[in-house]
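Below is one structure, written out as structure tokens; the observations come after it.
Left out: one protein chain. Kept in place: all the others.
Then we have chain A:
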Amino acid sequence: MSSEPVKPQARLKAGELLALALQRWASFRQQLAQWLQPDNLQQLRPQVKFQAGVLAGFALLAAILLGVADLATRGVIELRLREDLQANLAQVVPAELHDNDLLQDSVMLDARDNNLGSEQIEVYLAKQAGIVNAVCFKFVAPDGYAGPITLVMGVDRNGEILGVRVISHVETPGLGDKIEVTKSKWVLGFNGKSLDNLTVEQWAVKKDGGVFDQFSGATITPRKVVQAIKRGLDFYKLHQAELLAAG
């Protein structure tokens, strides 16, 4: 029974505290409003202290905004990129060739000597009833005209290309961007090609004596893509036995 007299007293105290806090807040708002009056600010603006403070304040504000936005969107963006990768893999490996989830079934391989933009490449295995039917992997042509070109390629058991897609690039809009499948059918020309049905000399753009078209006004972009795809096939050949045995 001793707790009853304490309760109203505590409530009273909490109420007082709240009233005090509100009062403080009101006076603070009033002060802030006064401080923000154009006349007052005009007086403050020439002071170096004020200028340093304002600059720091804006930098802090920008940093907080960007930090919060990054935290809020990082997961979503990762998810979107994963969806993109999944969609890209699905474009280069037909669904009827596998019954597993490609993103869950992969091996990391060393690619330090292949000039494919990274030291290790994750190779996704397309398996049907446990047997590897095809593989696909993401790699980079590090020497594109304006910057790196990221590609994804599907290769079947025998080393024939099932499909190639460009995931990202910074090539000239209107010229070099014809490597995207949405802009041109050029990249479909690699389907069915392999190291066996084309000679080393044929793995080049027509200007260099090969079989692949270049674009008018952009030779470097398709040349580098062709060379990177050739290197990608070399990389596959190097690990072919190991990959096919992974099933």
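Note that in this section contacts are C-beta pairs under 8 Å (C-beta built on N, C-alpha and C of every residue); 3 or more make two chains touch, one makes a residue touch a chain; residues count from 1.
Simple rule for what comes next: contacts and distances are computed from a predicted model.
Its record in UniProt calls the unshown chain "Ion-translocating oxidoreductase complex subunit E", which is the match among "Ion-translocating oxidoreductase complex subunit E", "Uptake hydrogenase small subunit", "(2Fe-2S)-binding protein" or "Polar amino acid transport system permease protein". In the complete complex, the hidden chain is touched by one of A:L65, A:M108 or A:L188, namely A:L65. Of the options A:R157, A:K183 or A:K237, the residue whose C-beta touches the omitted chain is A:K183.
In the complete complex, the hidden chain is touched by one of A:A19, A:I77 or A:I131, namely A:I77. When the whole complex is considered, the residue among A:Q51, A:S118 or A:T199 that touches the unshown chain is A:Q51.
Residues 36, 38, 41-42, 45-46, 50-51, 54-55, 58-59, 62, 65-66, 69-70, 72-73, 76-77, 80, 84, 170, 172-175, 182-183, 216-217 of chain A touch the missing chain (whole complex, contact as defined above).
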